[in-house]
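Here the complex is missing one protein chain, while the rest keep their positions.
== chain A ==
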Amino acid sequence: MSTSPMNMTRQPALLGTSGIIFLAVLVAVSVLVPVLNLAVAPDSAVHVPTYVVSLLGKYLTYALLALSVDLIWGYVGILSLGQGAFFALGGYAMGMYLMRQIGTRGVYGDPVLPDFMVFLNWKELPWFWYGFDMFPFAALMVLLAPGLLALVFGWFAFRSRVTGVYLSIITQAMTFALLLAFFRNDMGFGGNNGLTDFKDILGFNIQADGTRLVLFVLSALALALGYVLCRFLVRSHFGKVLVAIRDAETRVRFTGYRAENYKLVAFVVSAMLAGIAGALYVPQVGIINPSEFSPANSIEIIVWVAVGGRGTLVGAALGAVLVNYAKTYFTSGILAPYWLFMLGGLFVAVTLFLPKGIVGTFYEWREKRRQHDDIPDEPLATPRPAE
């Protein structure tokens, strides 16, 4: 490989070793989980019950969400404490489609209006519910709703050069404002209860084992594609500018780049990824309500990424799965009341003792081992402890 002209070398591959392992694991679970669910007898020790399939599917959508945060936090230094808003918007877009699919099977049997609207004595469908009976339109909205919000919000924020903790605070305010708005019944999104009681998706029964498996595999696929997209972006010249902005924004401006435009593109892509994650999450958990907008949710995502390793992509996904597995495990036992303390403690511990997260620390260790004989696999971003 060193036969090429002097500076052609040293470009990290589209998928590093860790990326290949990551995708291999995703392929493996996409095959294994359906097999263990369908082909293994329910009383067998290795049988995967359907509720576990959906639980794992939920973790995968969280992993995609964490990936979207890592793209902007790990590589651009934008600590968004409102990423949950984009996730929830994608979820609501999917939820609206699922509500329209219920048709006459609702409690009130209205062919057009969802139950909560009948209950509120609404006579006709609000204009913004039009089109959501068509899946392609809803799918488009899954991308457009979070994407447009990110575009408008980011355009103002980045153009005014709001950075650091101030940016974090206004992203937090954004998701809180949406939380309050979506709580209101007259917003037309089901208020406090949100959207639920879904029946089917694209004609398939949403409760059926087969549908659950397909949703699970689609979540794995979305995570894989999301990873490849992020990896492609951060390896490109564009991505190098992003890291440069993270480390020395002023330098970037004086070099002739419009830092705000780069941030905006990354922010919009990230919001859309979060939206896709939300859209896959909703059919698997069966409900979307305003609590998804709660600021605490967005902060939790940051913890996932910090635990896994900021600026490593794979680490973000790993962190999301690990922390959520721990959450499932601990919130169902006698330790349940203490989960939030554990989560908080985890964040403090990671910040103090594992500032690069699990994967970041592993990379560091690996690089030390082969400092002399090889080039690092992931020189794109060395995550830093805090913003």
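Methods note: a contact is a pair of C-beta atoms (placed from the backbone, for glycine too) under 8 Å apart; a residue touches a chain by one contact, two chains touch by 3 or more; residues count from 1.
Just so it is clear, contacts and distances are computed from a predicted model.
Participant: Given the options "Cytochrome c oxidase subunit 1", "TonB-dependent receptor", "Lipoprotein" or "Urea transport system ATP-binding protein", which would UniProt use as the protein name of the unshown chain?
Facilitator: "Urea transport system ATP-binding protein"
Participant: Looking beyond the chains shown, say which of A:Leu32, A:Ala248 or A:Leu335 touches the absent one.
Facilitator: A:Ala248
Participant: With the missing chain put back, one of A:Asn261, A:Ser291, A:Thr331 or A:Thr351 would touch it. Which one?
Facilitator: A:Asn261
Participant: Even though one chain is hidden, which residues of chain A still touch it in the full complex?
Facilitator: Within chain A, the residues that touch the unshown chain are 5-8, 10, 233, 236-238, 240-241, 243-244, 247-248, 250-251, 253-259, 261-262, 264-265, 375, 379-382.
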